[in-house]
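My questions will all concern the structure given below.
With one protein chain withheld, the remaining protein chains of the complex are depicted in position.
For clarity, chains are labelled A and B in written order, and residue numbers in each chain start from 1.
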Amino acid sequence: MKRYSGISVLREALRGNAGWTRAWRDPDPKPHYDVIVVGSGHGLATAYYLAKEHGIRNVAVLEKGWLGGGNIGRNTTIIRSNYMIDGNTRFYELSLKLWEGLSHDLNFNAMVSHRGIINLAHNQAQVNALVRRGNIMRLNGIDAEIIDREEVRRRAPVLDFSSEARFPIVGGLWQGRAGTVRHDAVAWGFARAASALGVDIVQNCEVVGFLKDDAGRIVGVETTRGPIRAGKVALAVAGHSGHLAAKAGLTLPIETHILQAFVSEPLKPLLDCVVTYGAGHFYISQTDKGGMLFGGDLDGFNSYGQRGALSVAEDVATMGKALMPSLSRVRIVRQWAGVMDMSMDGSPIICKGPLDGLYLNCGWCYGGFKATPASGYTFAWTIARDEPHEVSARFTLDRFRRGEAIDEKGAGPTPGLH
Amino acid sequence: MTARSHRLPEGGRIDRSRTLSFLFDGQSYLGHPGDTLASALLANGVRVVGRSFKLHRPRGVFAYGVNEPNALVTLGTGVDGEANVRATMIELRQGLVAHSQNRWPSLAFDVMGVNDWFKSAFAAGFYYKTFMGPAKKSWMTYEPWIRRAAGLGRSGTGSDSRRYGRRNITTDVLVVGGGPAGLAAACAAGRMGVRVLLVEQQPELGGSLLEDREGSAAASFVDMMEQELAGLDTVRVLKRTTVFGAYDHGVFGLVERPSPEAAPAAGERFIVVRSRAAVVATGALERHVPFGDNDRPGIMLASAARTYLNRYGVLCGRRVVVFTTNDHAYPAALDLAAAGATVSIIDPRPGPGPAMKAAVERAGVGLLSGHVVAEARGRAGVQSVLVAGYDAARGGTQPVWFELPADLVCVSGGYDPQVHLTSQLGGKAVWSDAAASFCSARQVGDAWASGAVTGVMSTTEVIADGLAQGRAAAIAAGGRGDPGGLRVSADLAASESPAAMMPLWDVPPPPSFRRRRKRFIDLQNDVSQSDVALAAREGYVSVEHMKRYTTLGMGTDQGKVANVVGLANLAAVTERAIADVGTTTYRPPYTPISVGALAGLETGQHSTPLRRTSLDLLHEAAGAVFVDAGHWRRPWYYPLKGETIDEAYRREALAVRTTVGMVDVSTLGKIDVQGPDTATFLDRIYVNAMSTLKVGRVRYGVMLRDDGLVLDDGTVARLGDAHFLVTTTTAEAGKVMSHLEGLLATVWPDLKVHVASVTDQWAAIAVAGPRALALLQDAAGARAAWLSDLPHMGLADGVIDGLPVRAHRVSFSGERAYELFVPSGYAAALWRRLAGSGGRHGLTLYGTEAMATLRIEKGHVAGNEIDGRMTLGDLGLAGLAKPGRHFIGSALMRREALMAPERPALVGLVPIDRGQRVRQGAILQPAGGPHEGHGLGHVSSTTFSPILGHYIALGFVAGGSARMGGQVDACSPVHGETVRCEVVSPKFYDPTGARLHA
Partner (left out) sequence: MRIHCPHCGTRDHTEFSYGGDATVTRPPLEDGDIDRWHAAVFLRPNPKGIHREYWHHALGCRSWLIVERDTLTHRISATRLAGSDEGAGS
């Protein structure tokens, strides 16, 4: 693997960029692997950490389409660790810590931008709710500040501080280490680094069934490129978890919903941090390229269609303009939708089983991107050691049966509300 | 007109009788109504109109419509600036002010132009390989610089004063595109008696036919069709309107731009169309051919040069080279020659069709077949091109070349069908070798593609196809009869008999060229053939990878010029067929749409509905400060002159404890439940039995969700044997109503029960305090016995001063209290009457803040406590659920972790140092520490208790009442505070409830 650096870029430029080689290998699948990871989002991170942290290199990542084509390439690129409920807090902080060193770790500039996030509050009750969250963060060693209206204005002067605002901004929760990451680069960076460690990344290889032995243990997968056997099979397929698990005979506490996102034409810098506007189910940031990147609520019904309804675009635009009046004259250039694995409490599942030989990683709702490194790190741990990592230990599948929901919103078992 | 004017003395569809002046980069120019900003700039000889995204190379107008990649300008100035507007889509108006973008200090001299010197280093994806060091977070140092260099225009930060409209149109057949296919389709469907909506994004109907000369057969056809459609009362036409998205079940999103005559304050109009069927006649747009430095100003699409000439009377150059791979660009050459230009055609093919060849000869236009343009020269504007022989068999450029002077280069690499809408609907675009392009599926559901979008290019065939697909759509929408035909002039047909086009995706430099010039594919994003090759070399061979890695097709034009050329180059370098490479996915919007247009009229205060109770005006008059509670606004407190919120709520709360207070509780959810099975139903949805409730009595009740956690609490009043009134909290009113309806409809359809929300029909006023009864008696006058006799948790109907009132004697404050329900229309009268009697009883109006104080003093739970994660036990309400009863949630509330004794449960907290304040949201930690992690629980509600004289709090602490008498630390690091508290009963005040009867 050719090392990336400013010097290598200049050196290659002088040679007409002829010396660059494949970022990751493109092998045909072998008949057997120690571990098969299905899905090239969190799956890439999982494979990378399996190889790097646990020395398990006879690993394949199977992707039904193109690498990184799932939610890892269809999100709003936000990273943060401002979670309140025990089980989430330290997990997302591990993720943020891994993000901090990721570009160096992978030797791939994922543009990890710690530009900060503001969760807005519009009345005292909302401030109080954010105080609780901020306190939990601080007591868990995570940076958090409650900021007042003037501080919000200083950080995001384009928001509506006029008397016209339907929901006046009274303050917010600030996490300075939060920010954004160039999403595609995460997939490519993990792929390149994993491939260099020996992981086979197999694109256009869809899993259509599972191979079981007489004892019912999962011993491989049936794919569009033939059967592939493995010591362990790990699923990390987000919105497709339900129907894939069904092929193994499992029913999961998950519904698949779609979440739309929008990006505008590129503009000179307008907004320097990430802002979430709870009152309007809206969040926004600006990409390094200059596009305003924003989204809103789920479309609200089970769907695998990667497109989304016009009505949601309308709602998102309405709330976007309400928060940031000047957004009115900004034009949306692209809209897309991710297929979300909405769990019954809004929190993920990372576990071994329930079938022997199978490992599950799902239920990310729309928070999966920020979790990518920690999800991969802890899932790799679970796969390698057959026991949960300490920070993901609460992400069990049977927590619903036992009454241990990790319900950040308190919305209960209605996936579309999380 | 200046001496450099490129405007011809006559011709075009502009209104020469009027002259408009406008500013571009501070310089004043003149144009005419009917001009676009682009045509007016070209008429004035302005060649450089912008700078490219990455390399900051000077760029000129390249197209004439929505596909323009280069001529992006900022309209208006400063805080009102609207960035990235395509000059080709701006209709000129008097006084228009536009600026070029992405340059500093000026368009002519742009410091960032140095990027062009380092273009090899700025290859595709270079930023993924560098800007990483030296430290972990070094990107934070680079990022601000990169952000400043990136972006195109500067968007104004002021609010947008334009008024945007919103409209809904229901129709039978939507016809998208007013070119030959769309005109014919609209005509056919309209004749079959169905309602037709014909939508055209340009200000005029005609589509590609408008590229032709005035008086041509094409122009006559457009005139004829306009008349024809005007005669059909079934057909409506929307111009200046873009169908940007096609959605499920016949829903389409449109944006209509205001005409230049509209008031400046007029914004766009968002239109939602619901249609039974659709004809997608979106046509095809010309694509280009990459060659060395093919981005120089003065190089444009052949269709653009022809349009500027014929439609706007602008001759963009006098020494013209037309570089084309197909016959469709020949008319451009002929028209330009006829207008006086010296024209040479460079065509890599053996030659055009025989008719075209003859026409070229007749017109004295030079034709060099078997050749290509290999490079353009002239940095600020093309001055010449280098022409070389082309070996079609080998696909390479010959070493021999010569230079040809040119101030205008017209390029045509064929046409790309605009397959966006049918693709959005799920119809996969299919590669056609004949058309050398991806063509639309013929039919997707109730949408029929017609004309050039399907790859048909001959005008007569397109018209015939329009008629056929218009008929098909009309039949699907219920149309009848025969649409008949259309008179198509022989001249229109005569101009057709083309030779096959040659797919040509890249012109590599002749081997003899010394320097390698960039061969741009995506002009806006500076993506060249070498970038695509680099991406492929690095393994980004999926079309989506190539797009994302190189940013090809990700500009404001979304690759309308570049995409197919990019795919073809990717196919070539990876040695695949173009069909196998495939396209990226087409998503709305077809062209960029403003947030303002989508938001429509719902802006500012109107972005979300505001609910006001029927007493809202009285609260305002009383000087209330309001607070949002969901969509409602409620009085938060009623400050006396100069009073702070703290002073106000303490005064209000104390008044309730000592005399009497009055609060508007109309926002409570109210659900009327009736029917013979009502008691059975309520027994199932509440944890406590309601069938045992006697008529005329009220009971507190709690509902669980299916998962056994608390959903909501409220009161249940039995008005009759089979008639109950249920109240819910303000926040959960809608959810509870749907919950009840859902259960009755889906789980227990056999139960004879009806539920109706009566929240808006009934206002509710709570009167609380030791003098509450006295006040009511006073207001009710002689007929007050029904109130005096009302027991605690009783209800009665009566009259107060002529107003019909139902009183529930229930209390949230712990004082003697009456909730008075009154039809909303009488609420203000009742409130005034009570307020009128109140003075002598010390009546004080109170808001939600004092209400919270009073309920916290009593340990009553509210939304802060019932947060969707609590069990009955957590809330201290386990006793409500009698063993053996079955209700919603009774099974799952017994899950093991929900029964665990160490769960945090409701307690009261008081600071050991009574002078200290406990913060809501503080985390409860062991007294003395360690203070870390999630601790023992949290503080859910706090208030200063004026009656007790210190702060009190409700919270949840592990083990709950088992910790009573112990101490915990309430830590609020975000405030830098830790307050030692004693764990006490949550019933801080009057724990025996004696005051309810005071």
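Everything below uses one rule, namely that a contact is a pair of C-beta atoms (placed from the backbone, for glycine too) under 8 Å apart; a residue touches a chain by one contact, two chains touch by 3 or more.
Only a predicted model underlies this, so the values are computations on that prediction, with no experimental measurement involved.
**Student:** Can you list the shown chains that the hidden chain touches?
**Tutor:** Every shown chain touched by the left-out chain: A, B.
**Student:** Quick one: say which of B:163, B:239 or B:274 touches the chain that got left out.
**Tutor:** The one listed residue touching the chain not shown is B:274.
**Student:** Could I get the residues of subunit B that touch the absent chain, sorted low to high?
**Tutor:** So the residues of subunit B touching the missing chain come out as 247-251, 274, 426, 684, 706-707, 738, 741-742, 745-747, 749, 886-888, 890-892, 894-895.
**Student:** Considering the entire assembly, which residues of subunit A contact the chain that has been omitted?
**Tutor:** 240, 242-243, 246, 251-256, 300-305, 309, 311, 344, 400-401, 413-416
Convention: only the chains that are shown with their structure count from here on.
**Student:** Measure off the straight-line distance from the CA centroid of subunit A to the CA centroid of subunit B, and report it in whole Å.
**Tutor:** The mean C-alpha positions of subunit A and subunit B differ by 22 Å.
**Student:** Residue numbers of subunit A touching subunit B in their complex, please.
**Tutor:** These residues of subunit A touch subunit B: 4-6, 8-10, 13-14, 16-17, 20-24, 26, 65-69, 73, 86, 89, 100-101, 103-104, 107-115, 122-125, 128-136, 138-141, 144-146, 157-158, 160, 162, 164-167, 182, 184-185, 188-189, 203, 264-270, 279-280, 286, 288-290, 306-307, 309-310, 313-314, 316-322, 325-336, 399, 401-405, 407, 409-413.
**Student:** Using the touch definition from the top, list the residues of subunit B that touch subunit A in their complex.
**Tutor:** Going through subunit B, the ones touching subunit A are 53, 79, 82-84, 118, 120-121, 123, 126-133, 136-137, 139-140, 143, 146-148, 150-160, 162, 164, 245, 247-248, 251, 253, 270, 272, 424, 516, 530, 534, 537-540, 542, 544-545, 548-549, 551, 554-556, 558, 585, 587-589, 592-600, 602-608, 610, 627-628, 705-709, 711, 864, 867-869, 892, 895-899, 919-923, 925, 931-935, 938-939, 971-975.
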